[in-house]
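As you look at this complex, bear in mind that one protein chain is not there, while each of the others sits in place.
The block that comes next holds chain A.
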Amino acid sequence: MNDDTSRPVNRGRRKLLAGLGALGAGTLLSGCDDSFSRNQTVRDALGSVEKLTRNAQRLVASHQSLAQEFDRSEIAPVFRANGTTNPQEPEYLRMVENGFADWQLRVDGLVNRPLNLSLAQLRELPSRTQITRHDCVEGWSCIGEWSGVVLGDLLDQAEPHDNARFVVFHCADHTYGRSDLYYESLDMIESYHPQTILAYDLNGEALPVANGAPIRLRAERQLGYKHAKYVMRVEVVDSFRNIQGGKGGYWEDRGYEWWAGI
């Protein structure tokens, strides 16, 4: 689901080989061989810099620093869609058919007042419009104009508990037909960032199915795979432990960084 995905190949085989990885990988250059990259110790060591990167970036970027906003003239003719672009789940197809009239966004988890909001109700809330650049983990970028409800406003309505640490976005699609539903998460700082919105409009029109209708997340200081499409439920949690692979996102469960600031 997401505008930003690339699929690692041979996942099954990789799993099988993961344990064998360390063999013969004594020197640096044997890193050229995939078995070295499959070794869990190596992966943990390499992955440890993610935290360093996050801390360093949080140090230089204030909580409020805004992603660049562009001029209307810079909007791309077509906003590139990636990942899931046409979900085939029967429930989703029914919602598309009736224009998401009975779609409801649920906000729950560690909150005092769980919310259920229809698309019409969401559109009545104060909105924010921003023309921003979408940066995909693959390397491409695309500029579009997004309108939606500021996530922080929704969270304020729901009143998160003091122990709330993350906001999880549960989606409607099975990426590449796999059994797991797409999901993503942000911490409270990115969730309350002024440009973090649940967008229902793209370039002044209702969000197309290819780009995540009826709503998608925009987290403008993060790479595209964080920008969950087809969002059905927003859950406030204190840990990812019991959610799917436990890493906080569909691609995170598949080896990508949870901190997608770079």
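Operating definition for what follows: contacts are C-beta pairs under 8 Å (C-beta built on N, C-alpha and C of every residue); 3 or more make two chains touch, one makes a residue touch a chain; residues count from 1.
The rule we apply is simple: contacts and distances are computed from a predicted model.
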Out of "Cation:proton antiporter", "Cytochrome b561 bacterial/Ni-hydrogenase domain-containing protein", "PTS systemmannose-specific IIC component" or "Malonate decarboxylase beta subunit", what name does the UniProt record list for the absent chain?
"Cytochrome b561 bacterial/Ni-hydrogenase domain-containing protein"
Checked against the full complex, the residue among A:Met95, A:Val137 or A:Ala158 that touches the missing chain is A:Val137
Contact partner of the left-out chain, one of A:Leu46, A:Ala101 or A:Ala120
A:Leu46
In the full complex, which of A:Gln57, A:Asn116 or A:Thr129 touches the chain missing from this view?
A:Gln57
Interface residues of chain A toward the undisplayed chain are 6, 8-10, 28-29, 31-34, 36-37, 43, 45-47, 49-50, 52-53, 57, 60-62, 65-68, 70, 74, 76-77, 80, 133, 135-143, 220-223, 251, 254-257, 261-262
